[in-house]
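One structure coming up, written as structure tokens, with questions to follow.
Only one protein chain is missing; all other protein chains are in place.
A and B are the chain letters, set down in written order, and residue numbers restart from 1 in every chain.
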Amino acid sequence: MDILITGLFLGGAYALIAMGLNLQYGIARIMNLANGEMLVFGGFAAFWMYTAAQVSPLLTVFLVAPAAFAMNWVIYSVMLRPLVRRARSRGQLEVDAILATFGLSFVSVGIMLALFGGDYFNYSYLARPITLAGDTYALNRATAFVAAVLICAAVYLWLNLSRPGLSIRAIAVAPDSARLVGIDVPRLAALAFALGGAITATGGALLSMFFTLDASTGVIFTLKALVIVIMGGVGDVRGTIVAALALGILETFVAAVIDPGLTLAAAYLLFIVILLFRPQGLFGRRGA
Amino acid sequence: MTGAPPTLSLRGATKRFGGLVAVNALDFDVAEHEVMGLIGPNGSGKSTTLNLISGALGCTAGTIALRGVPIHRLAPQDIARRGVARTFQLVRLLPSMSVLDNVRAGAVFGHRRRWGDDAEAQAMRMLELVGLGRRAQAPVGQLTYIDTKRVELARALAGDPKVLLLDEWLAGLNPTELQEGIALIRRLRDEGRTIVLVEHVMDAIRSLCDRCVVMSSGTKIAEGTPQQVLADPEVIRAYLGDDDA
Partner (left out) sequence: MIRSGGTSLALTALVLALAALLPLAGSPYWQSIGISIAMFAVLTTSWALFSGPTHYISLATAAFFGVGSYTTGMGIELLPYWCLPPIAGVLGAAMAALVGLATLRLSGVYFVIFTLGLAELVRQIIIWFQNFSGQKGLYVLTKITEAQIYWQLLGLAALVYLAGWAIGRSRLGFALRIIGDDEQVARHSGINTARAKVALFMISGAAAAVVGAILAPRYVYIEPATAFTPMLSFQVVIMALLGGTGRLWGPVVGVIPFTFLWEAISSSFPNQTTLLLGVCFLVIVYVLPRGFVGLIEAVRRRVAAREGVA
């Protein structure tokens, strides 16, 4: 029970991070390997605002999200759109995007190392115990989870109810037909990419409330987010949330019962099982 | 008479995509040296049927056998090795290679595998057959549309397949090219090759096919010689609709 709830709390933050990546890959067709750095950026901003000015991370989120949105919009327009234009095939775009975002990832890590050094960053905000169903949990974890749930719900509703949201989902399902019904695919791809970055950075800010980050942890989260996206299915919000929670619980379980050093190994094991048995994602249909 | 099993035989071959039944319990046989036409309106499941035979798609139900041996559970490469070669509806060549190497791919890895000079000689023979002997060294990017189709055909022939599947091989050709194309396939027919072709061009069907299967909405609605099936009222209705009935 204890493991289940702690795992759920962790999974909530994972869901946000992976949803950001999924928007970027599912709609903008860019496998953004610099996604983890956006998360670390969000975490750093929260840390910095809290230690410098005692601003609650829950408020910093409202600064981080627009900033990350703008940054990702620029990244997409300046760096990635030329690649989309010159790519002759989806495969070539994939390779180019992987290399370019790797470069971006390294550059961001390098800049953050230069600015903040290689130290670990953590702060204690809402580090009080609360009691739920007879067990005690850290209040900051619970708060982060609630915030994550709210944001996930908002994104889900926006995608399902608003006009741009529906257009974005149309692109995820059928990029070529979307163009035919008058959807401005390039503009919405940029929007989805920017939004994805904003969601991931928000996830990072929330995660930093209870998780120690440093300049080079980004790649680990990129990996986890990728595993979640593949597990949940590309372009599938519901699948992403379920997969994120499953990974959160699995990691917490492995850390508690076997060894905390094996969390990534556990994520990978899950990855292999999914690849072997359901490569189309948990809810995906085979051979569509 | 219970002779050898037919070269190709479909029994109850079915393909479902979610709720849509693209091919519905299709039965037909193709005898050796026979040219079988697969015709029907757009979206009637002809190309899907070719994809089932070549293994690009798996059957949801039913069986497909090559000379009595079931092949419907095999991967495309295994089906190709057993002697089913195909062309694609949208021509697919290997863009970084020369014309000769494109055809060599079929000679090296197809049903009858060759290597070295043997493969090269076979590839050249196939290029001569399709009328491209002089362009062997050209990069495929420089070819005209009909020549890309010729290369693809030569590649499919290079492995000496038992069955050749042509997916709208004549589509998109201009009238002159069309006559050349029909003549080329007739030559293959006269060589005694076994061919299944999906086609819209009625002239070609009349002059090339021994028999036809007509499909509509995934189901076989007629089978027989071109003259028979094209006179069948149900076939006419399938093509023209029945709003006058």
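Basically, a contact is a pair of C-beta atoms (placed from the backbone, for glycine too) under 8 Å apart; a residue touches a chain by one contact, two chains touch by 3 or more.
Worth saying up front: this structure is predicted, and the values here are computed from it rather than measured.
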| item | value |
| --- | --- |
| Which of B:Ala22, B:Ile39, B:Ala105 or B:Met215 contacts the chain that the document leaves out | B:Ala105 |
| Option touching the unshown chain, where B:Val21, B:Leu94, B:Leu178 or B:Ile221 are the choices | B:Leu94 |
| Residue among B:Ser54, B:Gln122, B:Thr194 or B:Ser216 touching the omitted chain | B:Ser54 |
| Option touching the unshown chain, where A:Leu8, A:Ala28 or A:Ile230 are the choices | A:Ile230 |
| Given B:Pro6, B:Gly62 or B:Gly159, the one touching the chain that is not displayed | B:Gly159 |
| Residues from chain A at the interface with the omitted partner, ascending | 25, 31, 33, 82-83, 91-92, 94-96, 98-100, 102-111, 113-114, 216, 219-220, 223, 226-227, 230, 259, 261-262, 264-265, 268, 271-272, 275-276, 279 |
| Residue numbers in chain B that touch the chain omitted from display | 54-56, 75-78, 80-81, 85-86, 88, 92-97, 104-106, 108-111, 113, 115, 155, 159 |
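Criterion: only the chains that are shown with their structure count from here on.
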| item | value |
| --- | --- |
| Whole-Å gap separating chain A and chain B, where each centre is the average of the chain's CA atoms | 47 |
